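Take a look at the structure below.
As you look at this complex, bear in mind that one protein chain is not there, while each of the others sits in place.
Coming up: subunit A.
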Amino acid sequence: MLGIEECLTEVMAIPGALDAILIDQTSGMAVAIGGGSRQVDTEKSAAGLSEALRATLDGLAVTSPTGTVRIRDMIVTTDEGHHLLRPLETVFDGPLAIYVRLDLERANLALALHRLQLLSGRLITT
């Protein structure tokens, strides 16, 4: 039985995790954060990330042969690290997304993806 806070604690336990945010995509609000010392403004990151997810969905919908798109994971690797964004599909329309930033050197991307998948499965039982 997993709550939001416990979930974020476990996300932060992923090897190489630097910080994590639970984002409400409705307006790009940071619902909860994991990892205490953030150099950047959480509110701004949440708004920016949700905008990035929205733009990606729009772009992929146009690109995909069927015209529909459903993102399971979004992975962006920058010079600073890996950024993982996973929309949560709840029966109660959030819609929410989990974001985690990973250290480029220490993190194992495949492991992180797998752990994030397991976690969101435990958070939501559908």
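FYI, contacts are C-beta pairs under 8 Å (C-beta built on N, C-alpha and C of every residue); 3 or more make two chains touch, one makes a residue touch a chain; residues count from 1.
The criterion applied here is as follows: contacts and distances are computed from a predicted model.
For the chain that does not appear here, its UniProt entry gives the protein name "PatA-like N-terminal domain-containing protein", which is one of "Amino acid ABC transporter permease", "Cytochrome c oxidase assembly protein CtaG", "Putative circularly permuted ATP-grasp superfamily protein" or "PatA-like N-terminal domain-containing protein".
Touching the missing chain, out of A:Met12, A:Met29, A:Ala52 or A:Leu109, is residue A:Met29. The omitted chain makes contact with just one of the residues A:Asp41, A:Asp58 or A:Glu80: A:Asp58. Checked against the full complex, the candidates A:Ile14, A:Leu49 or A:Leu123 give a single residue touching the omitted chain, namely A:Leu123. Think of the hidden chain as still there; on subunit A it touches residues 1-4, 6-7, 24, 26-29, 31, 43, 47, 57-58, 61-62, 67, 88, 90-94, 96, 122-125.
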